[in-house]
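The other protein chains are all here in position, but one chain of the complex has been omitted.
The letters A, B, C and D name the chains in turn, as written, and every chain counts its residues from 1.
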């Protein structure tokens, strides 16, 4: 996860608000429009080329879910905006993938921006933006690229599992957000595993590389936090949205709210744990430095004085009476040995090894 | 206490809410259902195989306490849910042992999730989830495994000690939570003792191992905090639950609330103290490094110049007049001794030893 | 961005409030007064020498925008104050460029102080103060120097792009603030790029210089934060300003409010990231120190004992039987080699290289 | 101040609430009961053996102050509880000396737990618990041991100094709390003095011992904070206790509230200062390490190359033409001197000494 820049392009700065410009990487080749219309008795599912046919479903009593994968095509967003009375500022927000999660109340609908997380093969976490519009009888969802995040919801609608077919569009919106939060669990679990691997590595074979890994974890946490924190507020205020959110759905939203707090809690705990890992790494660095220094000091402190002694008797003065003594050489060797052993004992006593 | 992952299993992600799946380690072999029904005059205690017989007690004026040890058996939870009108989302929460402590108000009952702590022989702290449902005339409690945490409450009911037999199910719920919080005191006391031992070790014989111990304490505190913090809110909002919680029980709950805050306070103090220990450890590392360096420097600084001097008079130049002087050798030895002593004095003055 | 002093000049201290003194650097040579008066059908744009002619436009139904570049000329500010009923304390605030962003409600108008950011060629960020007065039918804006920050707004008015010509002066004020916030995006994007370059540098070739760069980033963030944080409150309370801010503009302000929070979020993330960079730098310093120490220790630990051995056989004692042995020299060389290799192996085993 | 454990004894865990067990060290040999009964005209002071005689004073219009020193005697507490209608939970709290400061409102009385601080000869700070019950016409105070903390209040009552004899029991309670807070000032002043001594020591002759002193200061601050922080809330809510606290006493309580905040402020400042001391100590450690390393490096860097040179001319090759040159020896000495001086100059230029 690179330091995500705020990508509001220079062309956009100063442009009148409501100007539709796609901001962000283009992640899908084409835009796919999928419509599911259902009530307790019946499911109708089609893939559309244009928005117009969707209008037939809009005002029926059934729940209409229009999912758009790929948001780079401005005309489609505009067309939807026109047909479903979505304000141009909201259209702009759908196109701009750099928003933080939020909920906006409009007269006829609620607009939510959410972030999905995805860990790639290398373990790097990427975010994608999902926008959801909850209106009377319909839900619009916009994804940056084709994803499988809503597949299980579709499955439940088709197979009439759970109560989804019996409930209204507010429950569908809940189900969509819930599947996003469920996804956070997966990503967090993966990160939790990687933190444990890192911790193991730190305790057994720390390397300079470890510091960089800790650093990149920290960055991921900073950015995940930015993506997840505001969600609490989003779900919290969704709870209070009468009449679009009905009493019977509220219980589920409260449950979702608990999950959101749990996710935030976990991110915070991970931050604390990662900070602890850095401390541990620095401590282990200091410990090893200490060990290295001790080895050097022991060796140098023992041999430097002995070398000096040898140097003294290597001097070439003519008058050095000791040189001629018979036992001088063995005596000096004995003295040297005594000195060396004495020092070793002294270091041992200091607890240096 | 390993980094507790959020264990929402992959199978569960995207499943409709209210799907009953047991999440967590299976800690008990079988599920044990214990029923205690009591009023001021009488106690009835049985172990049940099925839930159905419990229904006879449900609507009596007496207090019915149904305790379930072992929550992996989904059918039992479902059966209880059906008989006691417990919503499927609540059943799901009972089965999922990864919840944070919370209190949920439902129309007819209160649902609480709590965490018990247990320190094993090695001093590692484990958490277990306890769910409590407080309804009109009954209390349901769910434990992950058979534990002795509620034994003293049972004892008090049987022996009619204290006022428990005179009070309603709200007082029973209070007594259960109180025994959980009492248990925190034990665990915290044990941790307090271990922190003191560690501190002692740090001041007398620090080892690289110490850093890892401090680190693991830090992690335990992070996770204990996560388990205990939300309890304050749980007890706090329990205080406001009319009519299920009666005026006469409120005094006891306020007392419990004080205990909860005291426990949180202690956890926070421990965190501060542990942070201080890490600082102290790093400081002691630096101090020892300093000492090692001083020894090396003193030895090297004294003997390196002397060795150089000896080296000079070990050179083999033909013309080196000093070599022939009569007193050159004693003189050079004297100079060397003077140099060495001079340096020692200089280091002494600098306060290096 | 040098440590911005509070430049309230000594002359000013103790002066009666409302005394008009220009506080700050004089950034413009002359003061330029530009007037744009527009409604849905018509735009009138002139450059004025004096304020008086502007009065003709003041009470018309059209929107009058008076923009003053260069605020060092006290008389002009005074004249405007007189003609537009702007309190002397407000005039004083316009002249004092050391204010933090704020919104003041007055009986007839709103007064806002904002900060623009500008990154110069060397990447240093400078702030400039913009004051906006929003009255009934008119907007006054004051800039420290001639800038191009409002050019796009002018362009939109002239070319009737977007809805600006159809809306009132509150929308114009919104457009001005929006263009300031848009500008923050540019500056933040630039800083984000520079942080990435720094991070790259840190990972590949850290230098003592890096620390200073991190330090100067930190300072910039401290000061940017000071400039941007209060903006949230300004826009937030602007939302509640009836009747000067009309319902139809409120939607745009809410959008602006989101942008403001996003900008603040980004500044906070950058602060965290920069703090992380410093940690990483210090860790890499320790790592390199460790590496240097290991090289020294390996070399010294291998050669110091060998040199001692050589020294022993360089002594000049008459009676040193080994010296005469035939194989002594090759033997001692072999011993030395064995010692050296042995030590290398030992270090290898310790994982030192 | 050792890490204060939560001493809820194992016997107590799980016991019914309201069970009277003395928790804490037994600090007094016997329990002393002192009664002072006074009104504007008269003071009656006795030492009691039993509680019963106190009942005569209870319902008179005069103010009755019953002070109990030593709380290990459960029967006395029980007796008081019975006579003065004090709930068994409150009795339990009086006996348990591990409470944090708090105020409890009961129907007929207020119950307060407070902590006194006492610095012993070695400068270690100890806490003691004082419980105060403020009822209609009487004040009960409980101390762990006989102390002189309330002596001045007694003195004022006897000698009719100040207004104490003219006011009600609420003023007496205020006077008691005030004398506890006054005592904090003494302890904080003493700690302030010790911090200054430590700071002086740190700047002039830091020793490894200093780190431990800083650490023990930190711990004391953690525990003092725990004792003092909640006091703010206690006094704050005491202010709102009508009708037990009368209007005329409120002014004095507000004054007391200010003092409490000032004490908390000081504790916080001390924490900051102590944190600063640790930074300063670590910095001074690094500085001294740097100095030590420089000395070593200067000496080694100068003499190691010179020693090498001497070694070269100490080699025994037969063909070494320089050895025979007439001026070789003085020349080599000159070269060595030049090298040494050159290096010294280089280090000087680097600013190493």
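The rule is simple: contacts are C-beta pairs under 8 Å (C-beta built on N, C-alpha and C of every residue); 3 or more make two chains touch, one makes a residue touch a chain.
Note that the structure is predicted; figures quoted are calculated from it, not measured.
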If you put the missing chain back into the full complex, which of the shown chains would it touch? C, D
Option touching the unshown chain, where C:22, C:58 or C:102 are the choices: C:102
Selected residue (touches chain absent from view) among D:137, D:208 or D:305: D:305
Among listed residues D:145, D:261 or D:344, the absent chain is touched only by D:261
Could you list which residues of subunit D touch the chain missing from the display? 151-153, 155-156, 161-164, 175, 178-179, 182-183, 185-186, 188-189, 192-193, 195-196, 199, 203, 251-252, 254-255, 258, 261-263, 265-266, 269, 272-273, 276, 279-280, 282-284, 286-287, 289-290, 293-294, 296-297, 300-301, 304-305, 307-308, 311-312, 314-320, 351-352
Across the whole complex, the chain not displayed is touched by subunit C residues 2-3, 5-8, 10, 12-19, 87, 89, 93, 98-100, 102, 104, 205, 208, 211-212, 215, 218-219, 222-223, 226, 278, 281-282, 285-286, 288-289, 292-293, 295-296, 299-300, 303-304, 306-307, 310-311, 313-316, 320, 322-329, 332-333, 336
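Operating definition for what follows: only the chains that are shown with their structure count from here on.
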Starting at subunit A, find the fewest moves between touching chains needed to arrive at subunit D. 2
Looking only at residue numbers at the subunit A/subunit B interface, is the share used by both copies over half or under half? Answer same or different. different
CA centroid of subunit C to CA centroid of subunit D, Å: 42
Among the residues of subunit A, pick out those that touch two or more other chains and give their numbers. 282, 286, 289, 293, 296, 300, 304, 307, 311, 314-316, 320
Could you tell me which shape the graph of touching chains takes: line, ring, star, complete or other? line
